[in-house]
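Below: one structure, written as structure tokens.
Omission of a single protein chain aside, the complex is shown with its protein chains in their original locations.
Chains here go by letter, A, B and C, matching the order in which they are written, and residues are numbered from 1 within each.
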Amino acid sequence: MLPLLPLAPQMKVNVFKIPQNSPSDLTALDALVKAQKLDPTKIVAILGKTEGNGCVNDFTRGFAVQTLKAYLQAKANAVTAEKIVYVMSGGTEGVLSPHLTLFTRQKAQPEEPRHWGLVLGVHHTKDFLPEEIGTLSMVKAVASGVKAAIADAGLTPENVHFIQIKCPLVTSVSSLINVEGQMLKSKDSYQSMAYSRGASALGAAVALGEISLEQIKPDDICINYSLYSNIASASAGMELSNCEILVLGNSPDSASPFVIGHSVMQHALDADAVRQALASTGQPPDQIVNVFAKAEADPAGKILGRRHTMLDDSDISHTRMARTVVGAVVASIVQDPMIYISGGSEHQEPLGGGVIAVIARL
Amino acid sequence: MLPLLPLAPQMKVNVFKIPQNSPSDLTALDALVKAQKLDPTKIVAILGKTEGNGCVNDFTRGFAVQTLKAYLQAKANAVTAEKIVYVMSGGTEGVLSPHLTLFTRQKAQPEEPRHWGLVLGVHHTKDFLPEEIGTLSMVKAVASGVKAAIADAGLTPENVHFIQIKCPLVTSVSSLINVEGQMLKSKDSYQSMAYSRGASALGAAVALGEISLEQIKPDDICINYSLYSNIASASAGMELSNCEILVLGNSPDSASPFVIGHSVMQHALDADAVRQALASTGQPPDQIVNVFAKAEADPAGKILGRRHTMLDDSDISHTRMARTVVGAVVASIVQDPMIYISGGSEHQEPLGGGVIAVIARL
Amino acid sequence: MLPLLPLAPQMKVNVFKIPQNSPSDLTALDALVKAQKLDPTKIVAILGKTEGNGCVNDFTRGFAVQTLKAYLQAKANAVTAEKIVYVMSGGTEGVLSPHLTLFTRQKAQPEEPRHWGLVLGVHHTKDFLPEEIGTLSMVKAVASGVKAAIADAGLTPENVHFIQIKCPLVTSVSSLINVEGQMLKSKDSYQSMAYSRGASALGAAVALGEISLEQIKPDDICINYSLYSNIASASAGMELSNCEILVLGNSPDSASPFVIGHSVMQHALDADAVRQALASTGQPPDQIVNVFAKAEADPAGKILGRRHTMLDDSDISHTRMARTVVGAVVASIVQDPMIYISGGSEHQEPLGGGVIAVIARL
Partner (left out) sequence: MLPLLPLAPQMKVNVFKIPQNSPSDLTALDALVKAQKLDPTKIVAILGKTEGNGCVNDFTRGFAVQTLKAYLQAKANAVTAEKIVYVMSGGTEGVLSPHLTLFTRQKAQPEEPRHWGLVLGVHHTKDFLPEEIGTLSMVKAVASGVKAAIADAGLTPENVHFIQIKCPLVTSVSSLINVEGQMLKSKDSYQSMAYSRGASALGAAVALGEISLEQIKPDDICINYSLYSNIASASAGMELSNCEILVLGNSPDSASPFVIGHSVMQHALDADAVRQALASTGQPPDQIVNVFAKAEADPAGKILGRRHTMLDDSDISHTRMARTVVGAVVASIVQDPMIYISGGSEHQEPLGGGVIAVIARL
């Protein structure tokens, strides 16, 4: 865990977006390191889109993390490599292009000018037991973790623009049935991803003050979607047992050459919200570095009043379809398919919609 | 086959778009018929998006046609039901919403004013043998058929805006290996869809004068993509053995309350071409009735310079992904996901792109 | 509903197995009818394996039923066509070969000898509301229906060898969330198939006296798998709203040239149980007409102590995999892949196993 000192006033955050030709391809990263454009010892978080199915048996996430860790252990050191928040989101369906976004953080030099710009905080929670996933106990642990990450960023909730949480799932189906006498929330692995994302998002909502912990009853998780966060994005994977949290926001004392903004898509075709999010950075289109958005097949089975078939198609998981749709909509507006769209937005925004954050170069 | 008389001067075409809750759902059609808003004896073509996989084993197309034929045999008569051009395009991935577009054609009354507007022509070719699919012989037969349909519309090639061809595929794999000593063009069923679409599109290109028959060598089909049509859209299915052809265009003597326009998408994210196609109708956005577009995963493996993974994903056919992408892009612009996007655009427009036609109410 | 008179003493049942080249192919059936080998007015039940995905959006089942009904309305009459129990089970994965098994029933002639042989009964329940699916109310209705079908067969429970129930599912996802204030049992369409099959199987267990209605608590359905039937096979589909029930057994007064036997597979690789079921008919291997078995991916995630990955594979539904496995095992023993294997065996036999019934010619 990184120290919780108020780093923000002196924080300089850099952002690098690089393509990957496969989950184990570090060609572009190595080129940056060799050219001394990126100091590997300063990396604090890596968000990646890897080309698996984004569902239970997606090993591209773990493969990418294993490859990155081995590289960074060699190029930086074991402690740094372990401290980094790795958020690999599987699924580059449609036009989405596999890539990594790397965040470095370092002390700003006294002579560097300060301005309204990007800051970040990270946190690793404790490991969760299978029977904790999707419960109030997980909500509470994530809420504490998000608060710690906000503090780590030196932010207050109102200036947070994006919270990304990577959370665990339950793969071993035998363990789903009954672990030490406790019935699990979910009855299958794919469903456990939803519970894990849902509890994580509710934790973030509590940390941000969007809802209070008392408002959430145990049965609300993945049932009562009137409770949600306007900022959180959660993504589940089998490659971890804890939650890894990244908080992004703007601070008046930033030394970063980047700024972040966000909006909320009300539905998967909400092009206006995409344009709003872009505009909220105050930067022209050619300064956009990356877009981070959530995608969900509207659970009501309709979009703009028209029936969709994503939830009834037993051949393709609806999370894969939802990513393809939102990815295409956003990419057609920014004219860049190398963007970060992640699926499954339980308790993350209005049903069928999701948060959309944009990082731009100043 | 409908008569090849110059019908256009006195032709009145109507267009109806109706939702389907399943391939066998005719609730909305029956309501129109019962309300006497649609005369079933005047239907000449039905284009549908059905909710199958759009690939080889997509039986939703045949199910929809069987249901429509049975209904229209009862409501109109057997001869009319048989003469109709049924083009069911499978695959409503992502936001695409299953629906039918029905075209009626009737003699305009003398007192009805004439104006620049929609006319149409149809044609049914002979049945093709498995070994003819994807050959020059098929190209020639389709070229004749498209010419007949253009004549049936009373059009000249320069006023044609959209040609839809439904073409057969080869399912029986045993027959792929060797039929009467002839080696088939394709080695698997999914590939036979590409050859059938490719030869059909080249036939249309010849009929329109975009290319000459002499330019096409037998080995060009599905190899040399510098030969293509700017107007044709072909869709393969196992539910027919011949080609069914629908030609749409504008004529100065139309009595139809509709008009058609089109453009060409250079790639799957070409939002400008979508807006161009809409604008080409000269009508405001709220008058748009339907959009008809082709989708293809760029065979170069890149879109806007970024790698895509559609062609390497062995779990989801790339035609399904391409439809999802183009469907989302177009739907986000017209704010209506009930549109007609069909996959596989061999010899139909630039690689990775495709024709996009728009029908608007005047 | 067929009359509940004690038909068995005078009942002559015939069984016909015919291939289908597609869900709408009736070539083989028409040949039997034209050759007067099969009297279409005597058909009481048709079990089919159709080549869809066997999951929610499998329209091959409805397509086959629509085709059969239209044919039989013409060849028999509308009343007969409506009374028939149509059980189309989707999914012919692996070696499974699409086919229909037709059952005819007629009064035996006085001079025909009686012997220990096949009899059958059928029943159609009332339609179910979405919120009834997977509830005790459904269990009760199915229990009554199965009792009626057993009586229709003139059987007592101990001589019943196979009960096939076709049951509905909930497709419209919007209706899943809340129908008139009632929370549905299932949260997605695929899951609703499991609840429907589970409640149907429990209904059969109650009718057979395997368990008592009082033993089943509302929360037991699809949770407490210690409650199950040794005989029932349930298959869900969107093409019906009620349950259609077929009961097969042996009676000493049968005039049928067929006999039925059954066994229980303890797991998907239980070849011994397959051989037992074959032997239980007392007939040599070349007299086997068809095998009817249930398949399930063991929910414990292991088979014979080895981990399987069927439940964690998000690209292929585990019901599809389970059918492939059991289909291959049984087909390798009977050396015929044209057999009836249906997936999803909630409350149907031991976890991971399922009933296997065999019809042989005497």
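Heads up, the rule we're going with is that a residue touches a chain if its C-beta (ideal position, glycine included) is under 8 Å from a C-beta of that chain, and two chains touch if they have at least 3 such contacts.
This is a predicted model, so every value here is computed, not measured.
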Using the touch definition up top, pick the residue from C:Thr27, C:Thr156, C:Ser226 or C:Ser332 that touches the left-out chain.
C:Ser332
Candidates C:Cys222, C:Ala268, C:Val291 or C:Ala360 - the one touching the absent chain:
C:Ala268
Looking at A:Phe63, A:Trp116 or A:Tyr225, which residue reaches the missing chain?
A:Phe63
Footprint of the hidden chain on subunit A, which residues?
22-24, 51-52, 57, 59-60, 62-63, 66-67, 70, 238, 315
Tell me where the left-out chain touches subunit C, residue by residue.
19, 21, 51, 53, 92-98, 268-269, 271, 303-304, 306-310, 312-313, 315-316, 320-322, 324-329, 331-333, 335-338
Mind listing the subunit B residues that contact the chain we can't see here?
53, 55-58, 171-174, 177, 187-190, 222, 299-302, 309, 311-315, 317
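Just so it is clear, only the chains that are shown with their structure count from here on.
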Compute the centre of every chain as the mean of its C-alpha atoms, then state which one is farthest from the centre of subunit C.
A
On a C-alpha centroid basis, what's the spacing between subunit B and subunit C, in Å?
40
Between subunit A and subunit C, what's the gap in Å when you average each chain's C-alpha atoms?
46
Subunit A touches at least 2 other chains through residues 53, 309, 312-313, 315
